[in-house]
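Complex shown without one protein chain; remaining protein chains in place.
Right, subunit A next:
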């Protein structure tokens, strides 16, 4: 069997010609990945709040229906937020996509196995929640079609991308969350972002 792709190759392909795409990354490796591809005001890499990435994407997608919002997170983080699948499916935001980078391990904490290593199927759970079309990808050459779907706005999109296990060099984003929040607000809302009542 061919190896699953490298996570950063997947993220690079997802973020190619990103335009105005707003990206929220779950804590840990996903946050390092989007930063390695290129730190950006429209990136919000999370340093904490495990289990919150998809819901933060939902709040942003509902607030900015004309923008496209992509959540990139890991299998461990998504397993902590299974209820969010139901919450998102009920809201049906057409502009929200969630891509789970699934290496079947908690890679940040010593490579312990996650439930997906033992057959738990996140895409099937998402379909069960009502996220029609949720699917699992295993190859890098499947990513461009997923990227096109994210930009098309016919969501909510939910996809699991299997990736190779293992840690890559750390590429850390800014650590001050107030800067991360403020820069995205300014990118979305313009220079008046910090003057709102």
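Basically, a residue touches a chain if its C-beta (ideal position, glycine included) is under 8 Å from a C-beta of that chain, and two chains touch if they have at least 3 such contacts; residues count from 1.
One rule holds in what follows: contacts and distances are computed from a predicted model.
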Per UniProt, the name of the complex member that is left out, chosen from "Phosphonopyruvate decarboxylase", "Aspartyl/glutamyl-tRNA(Asn/Gln) amidotransferase subunit C", "Amino acid/amide ABC transporter membrane protein 2 (HAAT family)" or "Phosphate transport system permease protein"
"Phosphonopyruvate decarboxylase"
Taking the full complex into account, find the residue in A:63, A:124 or A:145 that is in contact with the omitted chain.
A:63
Listed residues A:120, A:140, A:171 or A:188, member touching the removed chain
A:188
In the whole complex, not just what's shown, which of A:94, A:130 or A:177 touches the removed chain?
A:177
Any idea which of A:70, A:84 or A:123 touches the chain not displayed?
A:84
The missing chain sits against subunit A at residues 22, 24, 44, 46-53, 55-64, 67, 81, 83-84, 86-87, 90-91, 176-178, 180-181, 184-185, 188-189, 193, 196-197
